[in-house]
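With one protein chain removed, the remaining protein chains of the complex are shown where they sit.
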Amino acid sequence: MGLVDKGRMPASLTKLFNMSRSYSLWVYQWGLACCAIEMGAAFGSPRYDVMRLGVIPLPASPRQADFVCISGTVTDKMAPAVRRLWEQMPEPKYAISMGSCANCGGPYWDSYSVTKGVDQIIPIDVYVPGCPPRPEALLEGIVLLQQRIKNEDMAAKWRGDEGFTSLQATRERERVAAAPISEPANPAPDREPIVVGGGPIE
Amino acid sequence: MTVLSDRQQLSYIASQAADARLNVELETEGMTLNIGPQHPATHGTLRIICRLDGEQVVWAEPSCGYMHRGYEKLTEVRTFPQVTTLVNRIDWLGSFANEVPFILAAEKLMEIEAPPRAQVIRTILFELSRIANVSLFLGDLGVQMGAITPVFLAFRDREYVLNLIEGATGGRFHPNFDRIGGLKDDLPAGWIAETKQVMVKLREFCDIIEDLLFGNEIFQSRMRGIGIIPADVAKDYGLSGANLRASGVDYDLRRDQDIAMAWDKADWKVWTHPDGDSFARCWIRLQETRESCKIVEQLLDQVPAGPIMTKVPRIIKVPEGEAWVSTENPLGEMGYYVVSKGDLGPFRVKIRSASFNNISIVPWALTGVYVPDIITILASLYFILGDIDR
Amino acid sequence: MARLSDSTDTTAEDALALPGDGLREGIIDDLRRRIGDAVIDTHIAPNDDLWVRVSTESWRDTAVALKAAGFTFFSFLSGLDWMPSPYGKGEEDPTAEPQEPDTEIRQGVTGGETRFQVFARLVDLDRHVGVTVKADVPDDRPVVDSWSSVFAGANWHERECHEMFGIGFNGHPDLRNMYLPTDFEGYPLRKDFPLLARMIKPWPGIVDVEPMPAQDTAGEGSASDEPAGGES
Partner (left out) sequence: MIQLAIEIPYWGQSLLRVLGGLVAVLLPAGTIVYLFLFKMMSFMQSRLGPMEAGPYGSLQLVAEVGKWMQKEDLAPEAADLRIFKMAPLIVLLSTFLLVVIVPFGPDAYFTNFSVGVFLGLAVASVSVLGILIAGWASANKYSLLGGLRAAGQLIAYELPMVLAVLGVVIQAGSMNMQEITVVQNTGEIFGISWFGNPFIITQFIGFLIFMIAVQAELTQAPFDMPIAESELVSGYMTEYSGFRFLIFFIAEFATAGVFAFIASVLFLGGWGIPFSWFGWDNIDQVPDWMNLVGPLIMFTKMLVLTFIIMWVRFSMPRFREDQLQTFAWKVLIPLALLNTAVTAIFKVAL
């Protein structure tokens, strides 16, 4: 959208768009290994119902999905398929890496056929540790992702240069740019992934 | 339970072969459909390449390996206790059941046996993991057939069983609770009473699923007479578990071999079904869930007092030798061929997983079948990806 | 297909009558009658298990003979590599003094001459007895006859054994890779196939073993109560 690209969207409209994007997260049904059962328990069971957070697990094709939860071991033979499915998703997309297999290869760290961490293939927003993480851990991951989306700066995302930057970071950069030269310019914090339970994010 | 007469079975098999040939005269150019690694019906990353003629499958070939994690190579560089941690992630739904055959093989090599209390508790946890595994199968069956609601019933009642397993072992479904020579520690207080209540809930769950899903005419019309597997073809491919018993073969490892577990202390029935079609396989798994509830209830009253662990040296060195132990896992017969050379870790472990053989029949079973029936047959064969690809 | 009715021998019937491990002796005699001297070595664990090693040439005939003898259930087929791994055993026992890695090839239960062996297991569902059949695979040309024409289930097992050990199966319809991507070079389950991740950095979980100060070293050695590489 023209306005968003040039970054001159009024703050309230950005806030509305961020809120709507965070409350209607569609995720498509795709599980890899044992974490998929915990993800299924989170998505499809009355006890840890994820639909109440606004995450709707209805669609079955990546075209209609907003975020994907990589739940399970990504093997070398599966890696190109993961990359392709990531590229098939329409643009404002996010990814949660669930379980230690997806985070860093987990118990198969020395296997000859396992990719050590899915972040070598696709950019990951939230890491959920555990083998398998409890459904509540996944719900916390989703809540953190929603917080992140609420504070996201869409203009930076649509320009697609730095991946994720939060609104606060952009205002900080603009304040620094507007400030007189004497003040030392601190670079915008680059993408630092959140680890569940790793303290509040701004 | 209408029994499909032999004539019907033979006519079905003949029709399968005929349909495949029928389309050759019309020389319609087929289409290769790729039910790819990401597909809602495959429980994970199984890919089936099938050549279609219209909606009919002329040739189908599963391509595995998308979940191959190299278990047998990893077991060679780990010690015995570490292998149990690794091994209970093969069949990730009934995962306590994976550890038991490996531990029994190691105990057979060391010529030691778990104390009676540990054996009974192992059998109870084995049957609980079977209930957890098959109850999700019954719910997932509904999703494959298009009914969205049964899976929520299954997950809700499965949570009760997972609470029990977590109460006893600490892990929801990767407990790693089994040790060579016994168990990690004893059952918590009040666990037995709570398990009895949960078993009552599970029986209600089986009744609900029976009339909600199995009693539904659409479900029956989708499942009956589809994917018929005669007994000798099943034996040829090495199908095991409910798939074998659905073809009329009365073979259940819990009853037919004497092993250091407590199945003989409870009286329960082995269900078989003469049809061998998809409905029979699912129906048998439903009855087996009820039998498991019965076994658990009976064994709960016979948990003997006594130690939980025999005297085992701190650093376990299994003496040299080879041992094969297989048990009736929720998916079928899972066995371990452990070769040990007297070191800390095994020299070679051949893991015989049930789903690998169960899925090797898919090329035979899927020829001449409609596209929706691919999903029916796959759902009724019931595989777990970790089990196929190891 | 119709069951091959073995009308020739009568001893199979009275073999059932023998108690306990008489059953397994009966099976071995029945097998010797069918394939003669191909049976090289047998081992019986009483009331428990039965191993048979046959010559490489008669690998396929054994399958036909056992199937005729009633072993219709095909359990699995795989390979064995008896060479100890040149990269050590992964977890040395901290208390024992480090020996030099022995490179002597010692076969398992029923012996054997070559480094590779192929073994399979068949089960007779009526008599509830299983047999593990082994055969040597010649070192120079690791090829064996394929069982896929006798047991349809062996097709996939042989493909996996081929890609994991490099053992060829002549007569097999399509020996493509089962699990590994087509461009994977090397045979993973061979003992000389290195696990690269372990080469680069040792297992993070190795606890450096030094005796607890309070513990008297006279007892069961100086191992700390949590053995190195114990249950992690």
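The chains carry the letters A, B and C, assigned in the order they are written, with residues numbered from 1 in each.
What we mean here is this: contacts are C-beta pairs under 8 Å (C-beta built on N, C-alpha and C of every residue); 3 or more make two chains touch, one makes a residue touch a chain.
Since the model is a prediction, treat every value here as computed from it, not as a measurement.
K.L.:
For the chain that's been dropped from view, list the shown partners it touches.
P.N.:
A, B
K.L.:
Using the touch definition from the top, which of B:Ala147, B:Ala260 or B:Val312 touches the missing chain?
P.N.:
Of all options in B:Ala147, B:Ala260 or B:Val312, contact with the hidden chain holds for B:Ala147.
K.L.:
Which of B:Arg156, B:Arg203, B:Lys294 or B:Lys317 touches the chain that is not shown?
P.N.:
B:Arg156
K.L.:
So which bits of chain A touch the chain we can't see?
P.N.:
On the side of chain A, residues 1, 16-17, 19-21, 23-24, 29, 46, 49, 51-54, 56, 59-61, 63-64, 66, 88, 90-92, 154 touch the unshown chain.
K.L.:
If the missing chain were put back, which residues of chain B would it touch?
P.N.:
31, 33-34, 39-41, 55, 142-149, 152, 156, 213, 216, 218-219, 221-222, 370-375
Just so we're on the same page, only the chains that are shown with their structure count from here on.
K.L.:
How many angstrom lie between the centres of chain A and chain B, each centre taken as the mean Cα position?
P.N.:
Comparing mean C-alpha positions, chain B is 34 Å from chain A.
K.L.:
Quick check: how many Å separate the C-alpha centres of chain A and chain C?
P.N.:
46
K.L.:
Please tell me the distance, in whole Å, between the geometric centres of chain B and chain C computed from their C-alpha atoms.
P.N.:
Computed value for the inter-centroid distance: 23 Å.
K.L.:
For chain C, jot down the residues that touch at least 2 other chains.
P.N.:
179-181, 188, 193, 195, 198
K.L.:
Among the residues of chain B, which ones contact at least 2 other chains?
P.N.:
65, 68, 70, 73, 77, 85
K.L.:
Within the complex, which stretch of chain B touches chain C?
P.N.:
64-65, 68, 70, 72-73, 76-79, 81-82, 84-85, 108, 176, 179, 232-233, 235-238, 249, 251, 256-257, 313-315, 317, 321-324, 326, 333, 335, 337, 339, 341, 343-345, 347-348, 350, 352, 356-357, 360-361, 364, 389
K.L.:
Can you check the complex and tell me which residues of chain B touch chain A?
P.N.:
36-38, 40, 43-45, 65-70, 73-74, 77, 85-86, 89, 92-93, 95, 136, 151-152, 155-156, 158-159, 172-174, 385-386
K.L.:
Across the complex, what residues on chain A touch chain C?
P.N.:
Within the complex, chain A touches chain C at residues 76-77, 109-113, 116.
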